[in-house]
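Every protein chain but one is kept in place in this view of the complex.
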Amino acid sequence: MSEHIIPSKIYYAIWIGLMILTVVTAAVSFVDLGPFNTIVALLIATFKALLVVLFFMHVKYTSEKLTKMVIVSSLFWLLLLLFLSLADYSTRYGHS
Amino acid sequence: MSDSPIAVEQHEHRPELRHHFATVEQQRDSATLGMWLFLGTEIMFFGGMFCAYLIYRIWYYNEFAAGSRSLDIYLGTTNTIVLICSSLTVALSVRAAQLGKRGLVIILLILTLIFGLAFLGIKGVEWYDKYKEHHIPGSSFDAGDLVREYPQLHIDQSHEQIYFSLYFAMTGLHALHMIIGVGIFVYLLYHTWKGLYTPAYNTPIEIGGLYWHFVDIIWIYLFPLLYLIDRKPLR
Amino acid sequence: MFDNFPLWPVAASTGARNVDALYIFLVLIAAFMSVAIFTMILIFALRYRRRKGVHAEQIEGSMALEITWSVVPLGIFMVIFAWGAIVYFQERTPPRGANEVYVVAKQWMWKLEHEEGQREINELHVPVGRDVKLIMTSQDVIHSFYVPAFRIKQDVLPGRYTTAWFRATKPGTYHLFCAEYCGSQHSGMIGQVVVLEPAQYQAWLSGGLASGSMAQNGEAIFSQLGCPTCHRFDTQGRGPNLKGIFGKPVQLEDGRSVVADENYIRESILSPSAKVVSGFKPIMPVFQGLVSEEQLTALVAYIKSLSSGPSGAASTPTEPSAKP
Partner (left out) sequence: MATAAVTAERENYLNKEYGIRSWLLTTDHKRIALLYLASITFFFFIGGFFALLIRLELLTPAGDLVQADTYNKLFSMHGQVMIFFFLIPSIPAVLGNFLVPLMIGAKDLAFPRINLLSWYLYITAGLVYLHCIVMGGVDTGWTFYTPFSTAFSNTKVIEAGIAIFIAGFSSILTGLNFVVTIHRMRAPGMTWSRLPLFIWAHYATSIIQLLGTPVLAITLLLVVFERAFHLGIFDPTRGGDPLLFQHLFWFYSHPAVYIMILPSMGVVTEIIPCFARKRVFGYSAVALSSIAIAVFGFLVWAHHMFVAGISLYSAMIFSILSYMVAIPSAIKVFNWTATLYKGSISFSTPMLYAFGFIGLFTMGGLTGLFLAALGIDVHVTDTYFVVAHFHYIMVGGAVMGYLGGMHFWWPKISGRMYPEGWGRLAALIVFLGFNLTFFPQFVLGYLGMPRRYWQYPPEFQVLNVLSTAGSTILAVGYVLPMVYFLWSMRYGKIAPDNPWNAAGLEWKTTSPPPTFNFEEEPVVTWEAYNYDQLPEPQEVSLER
């Protein structure tokens, strides 16, 4: 965990990126993409979250593997909750 | 797990070093790890609601779509942008603290607080709108307006109430996190004012920042999940 | 043994024997494992008890042993899993042509209704040697239909149907318990299942005061609620023709398809707009809160009878005479 001071240029770039993505995701939701509306919205959200985590939260610059492990395992656990619950709901009576 | 055991015989005497730590680095790394673990916990805390959201969104897609359409997308987008701006000021304030620019830190923290309060204010306006529309779950809940507005979605009112329950639970708990965040930043501002943070010691700003960014990320997901479910032209 | 000190439950259904067989297998495995571990511990503890001048011998561990005692149990577990899954699968898949009994649970009472129209409370009469399928729902909280002698248990949920089935093998009277905690008189929500010889069962059936079969009652409710206005038995209705749909896949308006089972019929009555059949408009009124669980089960039984040919329902469905 060395003190890594990131040039403020990067912060501004990320900030502009996030703003653009926000406007894009809001705009795209008005276009009919079928099932892809949800997918695009979630992909953009994930990309935005990734930008925040990597740059604003300095994960890209930390040498600490532990931080990444904490993030990855929390997300893994969240997916466990979602997928194993879905395993029930998606195969219940009548639903196809 | 690469973290190495603490180094021996390194007794610096610095005011912020608590007695049970050997070095300032150890103390800082502990605090950072602690915050990350706490954020992991928070993911699961919101995760329970995401799970409920996922199931009911599949079951009651039309009601979720109608509920989503009834939210004000302009206010929602504005709020997202406000939070992103606050994240920027937070990131810059951490940087300023690392560089020891106390004045800049103070300005950035105040900006962050303004953005945070603006977010809460806009959120309050949105909630008030929902209150006026009788969209607050409970005995006075009435989604008749949505039933009339979107006949092609054949809305079931009690299912609509589930959408709004989740909407209020999720945005409410998010707002609670924002309020806690504002509290933390007031505390940080006060300590910065008093000059407690130096380029060598600014862990509180750093981990306070982590918390703020996390709350921002939750919103980054809540925004599409609640506002953008289905806005395309109805057939 | 003594009357008040039984050690093994009566087995009175075909499923009970399967469960018992697996249970005995597991008891043997568990007994073997515990005895093995306990004797090892006992032997080691006595053989290597502390004595002057005798020191412990350090052993680091053994990869071979670790692998052995992970893989061997895993193998045994998989056998148990497979066996258990097969038994469960049988318990969960009611055979076709079973006698159907509709169960409505409420705090703290079991209300049962036979296809033939007999109603019972906290008591279920069934013939020996016939498959009986239970279609169950609850009016309030979660209950659980449990007959230990048949080794069956199924939670009874409000808002949907769950099913269970059994084939009794031994005449007698058996306990019926509620097994999911449901409030004050949970332990009073008990009853009995009376298994009768077929002849006795017929006698019991005809001795009852049934006012028409469930399907007939359902048909009456169907007309009473005005359903035939739209659900006509031709292609002209504003609602789908319900003849022959039960158990068949239904194409929905949004492209999905569902099987028209009891739960689908139930949902379509209570919340018709949830899954609209392709080609129809969502104009049916919501019946949530307007029909009781008993009326619902009767309606379900009626709609099912429209698909089961002449043998299923007492009355062959003819064109209902209801007018708009």
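A few notes on this one:
Each chain gets a letter, A, B and C, in the order it is written, and its residues are counted from 1.
What we mean here is this: a contact is a pair of C-beta atoms (placed from the backbone, for glycine too) under 8 Å apart; a residue touches a chain by one contact, two chains touch by 3 or more.
Owing to the predicted nature of the structure, the values given are computational and were not obtained by experimental measurement.
Partner chains of the missing chain, restricted to those shown and counted over the full complex, are A, B, C. For the options C:Gly188, C:Gly226 or C:Pro285, the residue in contact with the chain missing from this view is C:Gly188. Remark: the omitted chain is touched by one listed residue; of B:Gly48, B:Gly100 or B:Pro199 this is B:Gly48.
One chain of the complex is left out; on chain A, the residues touching it are 66, 73-74, 77, 80-81, 84-85, 87-89, 91-93.
Residues of chain C in touch with the missing chain: 2-9, 18-19, 22-23, 26, 29-30, 33-34, 37-38, 40-41, 44-45, 48-51, 54-62, 65-66, 69-70, 73-74, 77-78, 80-81, 83-92, 107, 140-142, 144, 146, 148-149, 151-155, 157-160, 162, 175, 177-188, 190, 271, 288.
Interface residues of chain B with the unshown chain, by the touch rule above, are 1, 3, 5-8, 18-22, 26, 29-30, 33-34, 37-38, 40-42, 44-49, 51-52, 55-56, 59-60, 137-139, 156, 158-159, 161-162, 165-166, 169, 173.
Methods note: only the chains that are shown with their structure count from here on.
Rounded to whole angstrom, the centroid-to-centroid distance between chain A and chain B, based on C-alpha atoms, equals 14 Å. Centroid to centroid, with C-alpha atoms defining each point, chain B and chain C lie 45 Å apart. Chain B has no residue in contact with two or more other chains. Shared interface positions of chain A, defined as residues touching 2 or more other chains, are absent. Against chain B, in their complex, chain C makes its touches with residues 271, 273-274, 276, 282, 286, 288. Only residues 60, 154-156, 158-159 of chain B touch chain C when the two sit together in their complex.
Looking at the complex, you find that chain A touches chain B at residues 1, 3, 5-6, 8, 11-12, 14-15, 18-19, 22-23, 25-26, 29-33, 37-38, 41-42, 44-45, 48-49, 52-53, 55-57, 64-67, 69-71, 73-75, 77-78, 81-82, 85-86, 89.
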